[in-house]
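As you look at this complex, bear in mind that one protein chain is not there, while each of the others sits in place.
To keep things simple, chains are lettered A, B and C as they appear, and every chain counts its residues starting from 1.
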Amino acid sequence: MALMIVRRLGVFLLTVWVASLVVFFLLSVLPGDPARAQLGLDATEDQVQALREQLGVDRPLPVQYMEWVTGFFTGDMGISYASRAPVAPQVLDALQVSLLLVAGGILVALVIALPLGLLAAVRQNKPDGTLFSAVSQLGISVPNFLAGLLLIGVFAVTLSWFPSGGWAPPAAGADFLRHIALPALALGLVNGAILARYTRAAVLEVMREDFMRTARAKGMKPGTALLRHGLRNAMVPLITVTSIEFANLIIGAVVIETVFVVPGLGSNLVRAVGNRDLIMVQSIVMCVVVLVLLVNLLVDLLRPVIDPRLRSAT
Amino acid sequence: MSRLLTAENLDISAGSGRIVHGIDFAIDRGERVGLIGESGSGKSLTCLSLMGLLGDGLSATGSLTLHGDTSSPETASDDLDLLNADENAFSSVRGNRMSMVFQEPMTALNPLMRVGDQVAEVIKLHRRAQSASLPADQPNATVEDRVLDLLDSVRIPEPARAARVYPHQMSGGQRQRVMLAMAMANGPELLLADEPTTALDVTVQKQVLTLMAEQVERAGSSLLFITHDLGVVSEVCDRVIIMRHGRIIETGPIDQVFTRPEHPYTRALLAASALRTDHSSGRLLTPDTVDAAAQNQHRPAEDRLSISSSAEAGSPAAAAHLAIAEDGSAPVFNQAESPVLEVRDLTRSYGKAGFLGRGRVVEALRGVSFDVAAGQRFGIVGESGCGKSTLLRLLTALDEPSSGSVRVNDQAISGQRERRLRWLRQSMQIVFQDPMGSLDPRMTVVDIITEPLWNAGRAERLRRAKELLEQVGLPQGAAEKYPHEFSGGQRQRIAIARALVTRPKILIADEAVSALDVSVRAQVLNLLDDLVDEYDLTMVFVSHDLKVVRHSCDIVAVMNAGRIVECGPADAVFDTPKHPYTAELAAAIPRMKDNVA
Amino acid sequence: SCGAGDTAPAEEAGTEETGNSDASLAVGFAAVPANLDFTSTGGAAIFEALLYNTYEGLVRLGDDGTIEPLLAESWDISEDGLEYTFDLQEGVTFHDGSEFTAENVEFSLERLDEWTANAPENLEALESVEVVDEHTVTLHLSEPDYDVLFWLTGPEGAMFDPDSVDDLATEANGTGPFVFESYENAVEMSFSRNADYWGEQPDVAELSLLYYDDANSAANALRTGGVDALVRAEAYDQVDSFEDDEFTVQLGDSQGVVVVTLNSDSEGLSEVEVRQAISMAIDKESVLAASTSGYGTELGAPSVPTDPYYEDFSGTYAYDPEAAEQALEDAGYDDLSLTFTIPNRPYAEAAAQVIQDNLSDIGVEVTIESQEFPAVWIEESMTDRNFDLTVVNHVENRNMVNYGNPDHYWGYDSEEVREHFDDAESATDDDEHSAAMLAATEQIVEDVPGIWLYNPPNIVISRTGVDGLPQNDLGAGFDFSGVTVTE
Partner (left out) sequence: MSTPETASSTTGETPQPAQRPPRRRRAGTGLIIAGGTLVGLVVLMALVSLVWTPQDPTATGATNRLEGPSAEHWLGTDGLGRDIASMVLAGSRVPLLVGLGTVCVGFLIGVPYGIAAALTERGAGLWMMRGNDIAQAFPALLLAIILAAVFGVSTGTAVIALGLGLAPGVARVVRSGTLQVLSRDYALAARAAGRGSIYLALRHVLPNIRGIIIVQATVGFAIAVLAEAALSFLGLGTPPPTPSWGRMLQDAQSVLNIAPLTVLWPGMAVAITVLGFNLLGDGLRDRFDPRMERTR
């Protein structure tokens, strides 16, 4: 078990390292000159060259890579080309916002998905089960930004229940909840629909497992059997799916953050790309990638906790 | 004896299609009934309908009654209409008055729950009823104690430890014992067992069966036992029901049915199951030939060798009968002058030490040496996982050995590039166990059969395919069809046709008949026999079924845990085994009780 | 204090409660500052937030465009126009407590050499700064420059404290009525009232500027109470819906010139007749409708209504597709196809699609190529001049003078125009200056290096109760010191 964790961590680190190479060299081919982008329409060539030197973007790529990658993992992500302030605090702030938003989204998604998927599976060939499936099917088809726009239109502009956008930190309490409600809902609705379908599939799969029949043969009622034996088994594939969904949520957040003017990784990324704030883009992309890999790692480590079959690797 | 269960006019249908057609039967208290029939005849569905566990889309009509017990006043119970019982009534019966052991022990237990908890669950579920039926000597036993007792009673070693492990940490046989413990936990009046041992090794099968009979006996339960294996039924049951195509075609006490079968199908089943041969032709009896041969008194398979040896007068001198030595050193078995197949010190291990020493090494083969002479039929038997398939993959150069060598016609084939093995692909072919799995469902029969002919033209292929279809007894029209349009036996014929299309010298058969119904099995074995003669083939034949090997082969090698432990002429090996494992194996074969055979 | 046109009465109401309200004001902005250093980062976003609020110069631009005293109480200009002497306000301190003196003027203006953005060359005529005494300073020019005072009202004139120029990007230390508190990148910039302000204290205690990339989000924020006011609101289609009791809409002018530049190196476009034909083919009314719902002013020349020398040229090449088609045919270009590179901004995309439609009516096939703004557009279109047509909104003050720079991406080189600009620069009185500028304008319009589409409006929408917001965007700072807030 311990060996497995060490091994999995080793693979994780290796993966992160390769990913950092990919991120760096992928972005190094970006056209558009960060220095020129900073200086605006009427800067002279000399001014631009000077800024290039100041930013260090005229040095050989390997040197830049080493500096960036060592910095990234020591919490010094460099100085933003655009804001001229250290990247790390900005990225970390944005990361915090995005994580909260994604967490909210996952919460909403789970709250929607688990009951909906469960009911759709249990009532499979009955009218209400079909209705639940249809609802989730429709939910998937709506682009999440459209859901966001509609939520703003209804709950913010027309009903004035929630602000139309912006952000408040968790410390702000009720204000935080008011601000996160709509974006988390927009993010969670669509992903909840997707998750509901996976839940339905997983529960259906589990319901036809032999051990469910064994449970019934012991004298358990179907509902009890599903609760006592089914759900835990259905969790195994669902956890994996949730980790994949996590990547989708993070990327869905890019769009939702734009719609709701939330200062998360996504809106920062879009702006940083626009500003050719290369170092910012790199750090954000790397953050997203590491996050996705981290969640995969967590899920890999979590699975054996739930599923004893995976524990006997040694 | 009082009646426990009555089924009258029981119909089971899927949608509009009827699967079980109005069957009637009854089970008495303490009676042990065997339910036999070919695959798909509706045995499992009948059983599930008793438990009220028919799947979605299936429905049962007629009447099914579980009779109440009036013998002792404190455990008195009422009659229960099993077809119309509601979920509440049913759930108090299942696992309590009636319980069931399923076919597949690997998946019948919840993989995420400790074994002990799963056993405890069934006790807790029926606790109130349970407290009454607890053995008088331990009235205050806790659930935990009871679980350990149960595990102990089904002979699971170290019950305390076993209760804490997860199902995947147990072997199949152990899991099936846990299932049995669960089923017997509340001393059921009726135990339903649906092929509870087919997934297990022969030696383990034997143990589990004995255990089951014992438990049922002790608890005084009735038993409804489903199986394909007539030998098993004759050992365990009092009475037998024979089903075919959703109907009961014959029923009666074992002695009567097995000695004086009335229905032709029963007769065929008995014949095929014992691999009896037609006295005059030396061919196995099949359901179609059994009636014709009924007059010619059938003789058991044990005679086979004497019959075939006359046909093979020119075969090499009888091989030596050797076993592995006490110290574990193995001789070269079946050594021959100029062998077609020469295997020396072959080992194969799977898995690597791996990153951080994680990998696990499985030694599938641990030093195997033997020869096969031209024209010999070389049989290999052994339990599941002993390395039979691994050995065959090495013989056919589909895998690389870890060490050792395989020579075919004096040419080394291990470690060669595929391009230099073309001659081998022409002269050696293989037939696999699963007739469905070995045919690509998306290819037509012509394409399948002519797959080994890689540089023949379209017309040539068609010609050869038709030729072979005829030889294996399939109509010409089969050529353009797809595998799913054939039955299992027909598919195996197609697989055999493919193996013969290159006119090979050596045929390797990996469990070629194991997946077939007993009745079809005889037909395919006959076909193989004929073809081996006609093509003058050298054959290596693998099976876990000792009877089949004994019937089909001259030489038998017994494998255990990656080694050949004994090898020699078939009769000699089975009749006078030299190695204890062989003896164990031979003893485990369920035979018809002497009085019925 | 600031002149605010039709909001003057409200302002008076404000002065009565002088600076002791504890109201806070949240204003929505569109353009996002990348950081706080406008001396090295281009674009107007930074200084329009900081100038007049946190930083102050010697002079400022009133809402009507006149030059007013600020840190300089008064000034004198020598006869030859080469010496400007300023008398400075006394008792002025920076927010960090250090005193503002003539030394700061010298330091700040000499530091223009280090600027890398926001056109320090506008003040290239400035030769040296002489500290006369603690509160008097003289600027020496190398040649007369009519515009020196004007440029001093802008970012180039901002006064810095020598101790705080190392972290200009992240801190702002000025002498203005609002103390800079913090900037959360692209989200919010906050200020508090400067209790030690040398002038009249602002009415609002807390000022925050909130940034919205997208006009609709900004409008929603105003509607739902997220902000109290929007300046330069761009959700033009929604302006009507704000015309009610709850909100006040002010329509003002901006300094922007949305111009389609015709690359005279491109085939066909080198002919002035072709350029004129294209100019006549464009329905500016439709462009305006599509880009700004009709708000703003159609232009015919590169000057804007707030320029003192502005004159309406929109009739010069009035919309006349038939004539345009004829002219094109006469010039021998009846199957012209052109690439139109545009910044990926809503106004440009809207305008470009209308223009594409217009030009297809006269048989010119236009391919639109959207480029990311600023990064790609600046490099491809501006630096490399890789376009036939391109469009952009030039928001810099008086950017017309760039038609005198042959190296500019416009590629316009006219001896005459340069002479007119020189005349204007060396002018010493307003009429002389205006006449020269007008002459230049006429010549430029005649040569059609570009098609000046419109001057975007500065639409200020505020919730009722918020008064005293500046009406016009003059290309300097947005001054919030005169704003009053009542609930």
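Here is the rule we go by: a contact is a pair of C-beta atoms (placed from the backbone, for glycine too) under 8 Å apart; a residue touches a chain by one contact, two chains touch by 3 or more.
Source: prediction; values computed, not measured.
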In the full assembly, spell out which visible chains the left-out chain is touching. A, B, C
Tell me which residue among C:119, C:280 or C:350 touches the hidden chain in the full complex. C:350
Of A:6, A:146, A:227 or A:305, the residue touching the omitted chain is A:146
So which of B:48, B:531, B:549 or B:565 would be touching the chain we can't see? B:531
Could you pull out which residues of chain A are in touch with the chain that's been left out? 11, 14-15, 18-19, 22, 26-27, 29-32, 137-138, 140-146, 149-150, 152-153, 157, 204-205, 208, 247-248, 250-251, 254-255, 258, 269-270, 273-274, 276, 281, 285, 288-289, 292-293, 296
Hidden partner interface residues of chain C, rising order: 214-216, 219-220, 223, 235, 237-238, 240-241, 283, 285-286, 288-290, 293-294, 344, 346, 349-350, 352-354, 356-357, 368-372, 375-376
By the contact definition given up top, give the residues of chain B that touch the hidden chain. 14-15, 17, 38-40, 56-57, 283, 286-289, 393, 396, 398, 418, 421-422, 425-426, 428-430, 432-434, 436-443, 447-448, 451-452, 454, 470-475, 484, 486-490, 493, 495, 498, 517, 520, 523, 526-527, 530-531, 534
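Everything below uses one rule, namely that only the chains that are shown with their structure count from here on.
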Approximate Å spacing (C-alpha centroids) for the pair chain A, chain C: 40
Which chain C residues sit where two or more other chains touch them? none
Can you name the residues of chain A that touch chain C in the complex? 31-34, 36-43, 47, 50-51, 80, 82-85, 90, 93, 152, 156-157, 160, 162-167, 258-261, 263, 267-268, 271, 273-277
Interface residues, chain A side, partner chain B - complex: 3-4, 6-7, 10, 124-125, 208-211, 213-222, 228-229, 232-233, 236, 306-309, 312-314
If you look only at chain C, which of its residues touch chain A in the complex? 32, 34-35, 37, 40-43, 116-119, 169-170, 184-187, 210, 212-214, 217, 220-221, 223-226, 372-376, 378-379, 382-383, 394, 396, 402
